[in-house]
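I have placed the structure first, in the form of structure tokens, so that the comments after it can refer back to it.
Missing here: one protein chain of the complex. Every other protein chain is in place.
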């Protein structure tokens, strides 16, 4: 994956190269944790807020809960999208990504150490250019870490609920080549699209591979997973660096 | 994966054994294709109906479209579930599975051979015991094939849109063992849950692996994919047999 | 109502003859009672589920409650119907029939013998060919009887709430002739449409007669009621036979 | 139905006596027809408005359509009811009555004489004391007549669509006695409740009898129908008188 | 603002003259207070109902609450408007006016004297001809006063919550002239529209001035406020007279 392939991608990146990633902590001041995460032109505001109490199915379990919601601002996309609140209907895609973010972040927290508290993750896309779900997961981990630090200090959270970093990348098969971290231009014409959520220990939390414009074999899957490993390792390093700052 | 493992599962199956699968064509008579699919106690009515015309984003493309909806009857589950129409809200899970079924079945049809027609797939769960989404995909392929045959005969469909069979299975890590085709009892306590949609040519259409109660490594993933291959091969044979009848 | 009239109806039936009726108990296994009822090509899955507790207006009354919901699967009709949950709106007709089924079945149960429990009746139409509401009521009684038997055995239900059978038929004035149990083909062009819900003791629980395409006089009403009496008597016998099996 | 029965009813009426009925035309000035109808303390504003064009299922039929909506003002009942628009859900009862009013009034109009126009009937209950649906139908006929007169004069309506008067009454079995035109106090404890919609020619348009607190036999039905005949005859006379004024 | 200007307005009024205002108490009998208010052809039914208890944010405050809803009947306008309950959506304008009525009436009641009770104000427009929000506020005060009198008598309300009258008028700049109390014909072409809510002591509760078809300067504002003062003074006198009757 050396030589001329660098020239292949329209933005000058190598096939297995992430877009520039920036993680800005304390982006806003009201939530316990608030992060602006940028994967190239994709920008997502990720926040973590605490709420006393847990949903009914967790009542009297002694454990906490974590839930997540995802949304795109109407002006985040190239063509303005109608606002879901005004239509009175939430799209399936919105639900689907919110659920994915929630499952991914629950892997980053030991609910039994949280007390009967609920953490609400909100990922609001300010600008969309592909990879909004992977940026959301990656940024939300940092917001979660900040929120837990605040809550531990205040004595709201009894234990040490934070687990090792969780990050996510997309990998795609575009014109027959495996590319890491797809912007919209590539994503919209990828034959196969794979989203991978990994822990810093190198374990999978979630794998979602879709071949809507072309199926894929086991070999391609393994090659894509290799690239995803590289991408998430880099993101874990950035998360740790951001939190160390 | 031989010996005493046969005794492991509560229903007497071997680890890599499917539940009894039945595919009943012409289950109802109004839709162009109507199938009752059973994976053990899981029973789903899968239908395929044709509609003249295509959604706006496909207008004047010369191509057709396929869309799918999934729902559980309120009395299909052990505890009755509130009816989504009455609550006025569709759950995220419902949307998510409908979208998965749609993507999977679009891999089984050549939209350019369909003319500007829309195929509506409906998967309605009559009885739920785990694997409703994999049964839905598997049964819907047969309903789709029947519908296309009817429509070709009537001259509505101009070309030969049907592609090779698409089937789906779930594989899980339950108490540390890899099990094929999880019923509810196993599904609810699986550490890892993997759904695999494959074509009869052995290519992946969709892979969704979730480790909500425990992450998983590359080796486990590969072992689970091996078992999924076995399961989908068996289902493809059953689909072909059902359609040959 | 003897001779050549047999030849009148397009399906070969006599004017006062029911379509073949089948009642299949234990159609699914999760609800306390589950019945598939067929009136000719009309097929409805009727279930009865129990829920501890009662709605607010019955709290502390010492009595139970029974409520019912009716729905058509989108693929049950000749032309596929949009799914009500996806539209976010339930049609007036759906509400109206659910309420009719509830009132009819409450006549079959002594709420004071039920304890503070709620029975939920669900009637989901798998295939529609006229008479879905009358089939729903007729089948739901059998599901209700099964559910009460289960609950009595488990000790959930304190008394003997089941009352004598309740069944329903439609009668119509089609091309000036009184016909029993109208399929869609006759129903859609009937001048007058009468639905009658009766107890096995020969009392009316509900009568709904509508003359949208032509009014009717007292004599015609009485003649239609005579035919309805015949139909419901036959259904009561079938209900009793089914439960005796 | 002679002697002391006059003394039976709490408001001093004879068993087969209507409450005082008043029909006020031109109650408001914007709709083509606007009537305030009073059955005792029940007061309903009934209006008829015209709209050019017909719903899709009537397009190019050369015929018109009539549709109706019914609603109760939140303050119309003894205990204030939540406003349906604010809850975002219309109750089944509301839908059911709107549909009944629509069917009843369609019997009063020859759609083929209406041109491709739609008449919207609105029945808004200002004060509720039982019998709101029967008052609605009775008053709406007068509003309809006024609207058609206006529209004929303006040349919007080509033919003579108005048919003979349609009126409705409720009859109930209260403490074992058959009573005409039930106020709330009687309605809420009636064993049987029968609503009858009749034309001035003495034909039935709709009959709805419900025995939620006790079934009824053919004899009781016939006795109730006799009383309903008396009531609707009186209402037809009042409608004709109101329109003659 | 003397001379021939009287002839200016299409209905013959002087520029600073209100339309005939009528306040009818006890318009309906179920709510604690019920008023029909008329500003010319605008007619609004205003009711005040009491409910035990307060919303969550007022629990255990020892204080009461007052809330208001506003709606137009579908047939109240020149062209029939679709019914908001049927569309499942409440328009922004409806919400906006309901909130204005609530704020205005809360200025007329000392919540600390109300006990933990909630007053629900409902303003339902029967006929609309401009000024429906100002008529609503003016009429609702009288309904509120009646309701408080009833509740004080019954001992439900512990203190003396009623404060001095609150009334509202609209003033507009129409064709460059300042006009009081605009009917629809003037309102729809006004350059500036000002709604003023005042107490009988001459203090402002709410001022809303909008220059959608032309901005306005401080001088024009002051001139409009002078006219509004005149209008509200007249309305306060009418409110007091109505309550004195």
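Here are some notes:
For clarity, chains are labelled A, B, C, D and E in written order, and residue numbers in each chain start from 1.
Note that in this section a residue touches a chain if its C-beta (ideal position, glycine included) is under 8 Å from a C-beta of that chain, and two chains touch if they have at least 3 such contacts.
What you see is a predicted model; the values in this text were computed from it and never measured.
Interchain touches from the omitted chain, evaluated on the whole complex, reach A, E. Note that of A:43, A:106, A:133 or A:163, the residue touching the chain absent from this view is A:43. Mapped onto chain E, the footprint of the missing chain covers residues 91-93, 95-96, 98-99, 103, 106-107, 199, 201-212, 215-218, 221, 225. Interface with the hidden chain, as seen from chain A, comprises residues 28-31, 34, 41, 43, 45, 47, 49, 51, 69, 71, 73-78, 80, 83-86, 88-90, 94, 120, 122, 124, 126-128.
Note that only the chains that are shown with their structure count from here on.
The set of chains in contact with chain D as well as chain E is empty. Centroids of chain B and chain C (each the mean of its C-alpha atoms) stand 33 Å apart.
Of all residues in chain D, those touching 2 or more other chains are 88-89, listed in ascending order. Annotation, chain-chain contacts: A-B, B-C, C-D, D-E (touch as defined at the top).
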